[in-house]
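The chains shown are only part of the set, and none of them has been moved.
Which chain is which? They are A and B, in the order written, and residues in each are numbered from 1.
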Amino acid sequence: MNGNVNDGINNANGERDFATLDLRRAERTGFPEVIYCAGKTVDQAATIFRRMREAGVPAFGTRAGAELAARVRKAFPDAVYDEVARTLSIGQLGVEKTGLVAVACAGTSDLPVAREAARTAEFFGSNVVEIADIGVAGIHRLFNRLDELKKARVVVAVAGMEGALASVIAGLVSVPVIACPTSVGYGASFGGLSALLGMLTACAPGISVVNIDSGFGAGYQANLINRLGQA
Amino acid sequence: MNGNVNDGINNANGERDFATLDLRRAERTGFPEVIYCAGKTVDQAATIFRRMREAGVPAFGTRAGAELAARVRKAFPDAVYDEVARTLSIGQLGVEKTGLVAVACAGTSDLPVAREAARTAEFFGSNVVEIADIGVAGIHRLFNRLDELKKARVVVAVAGMEGALASVIAGLVSVPVIACPTSVGYGASFGGLSALLGMLTACAPGISVVNIDSGFGAGYQANLINRLGQA
């Protein structure tokens, strides 16, 4: 089998060549390509899932809507959909889960992003603990969960508004913190910009930041780091 | 015939003078005016297509919605609509296709913009090859298509997110690269701003940039350059 197939799929619009699947990505980087479903039509995304399945590569999609999930699950009943995280997967990666990633989030509204981070880290081989609603406005809630945070090899801190959760956690633990700003908030949140800037300029060291609302990016990076601890 | 007609069209709202067609643009610049359909009512756009047809000028419209396409195709069955590119054309420009423009795009979600670029370059007189889904995250895909890219007189690089495709291509080919940022992405993409800034500040020389999502602008400029190679 060729590792780089352009499969000339013809959809209803007569589109060709819309996707050049990177089926050998697993050999190169250790992990298969991920399907970002937003911005693709349901037809396009479903076709990619099918092709990866046919190639025997486990498939993991993010930002998957309900319609796509229904379509794929009809074709592949073993597909798993998390409607909070909006992740859709078929098959299992051939690695054992290892270590521990803690996914902390500031408020209830940040949950979908946190869940996406958790599902991603799990799919790619990490044990995950979710710690919800520990925003710094009631900082004792964070201290109540500090022991759990300290057991992890890497912490994902998910927060909108001012994003202060990352700073406070990074001052309390000795492991890397992956900060994920969310677009939760209004007004001067400017769609997550306030949290993003706050996390980038955090006064505590040991923080690196992923894109706004990118639970996937945070979970993927956390898994890479967590598995490093395994070797 | 007067080259500059204000045709006093009266539509349902009693609007007058909404368009001063530049029918002599072809004499002045070598190419007829293009119809930007967004921001015009279906009535306005359809009327302009009709007037250009009546004046014997081939018409090419961008950002044409399905309703407008249906209306125009009903009146002029030879009109051609590409629903991915959302381009709508009547008639042929009196030039022979020449040279080669390569339209490369980073991901499946960038296809509509890339297709608009391709359709535009074709309408105005260029042979076009589309090379889809060669984003730099899997850079071997780009190398697999490098020979095709090198055959072109000009390359259009269409990409959202960080827009790195333009930089990498411009370091590998010896022809001009027209970079077209797209609004594909989320969060810190800020509607295409990240790709736009990335392309403007690209470390490789030989790149110039058009507006975000302006497949038309990229295809038009690429055609001008490509045809220059013809003379």
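A few notes on this one:
Basically, a residue touches a chain if its C-beta (ideal position, glycine included) is under 8 Å from a C-beta of that chain, and two chains touch if they have at least 3 such contacts.
On a predicted model such as this, the values are computed, not experimentally measured, just so you know.
Assembly remark, whole complex in this entry with 2 chains visible in place, copy number of the identical chain is 8.
The working rule: only the chains that are shown with their structure count from here on.
Between subunit A and subunit B, the superposing rotation on Cα atoms measures out at 90°, rounded to the nearest 5. If each chain is reduced to the centroid of its CA atoms, subunit A and subunit B end up 35 Å from each other.
Remark: subunit A residues 4, 6, 13, 15, 17-20, 22, 25, 28, 33, 36, 38-40, 44, 181, 183, 191-192, 196, 211-214 touch subunit B in the complex. The residues of subunit B lying in touch with subunit A in their complex are 83-84, 107-109, 111, 130, 132-134, 137-138, 140-141, 144, 184, 186-189.
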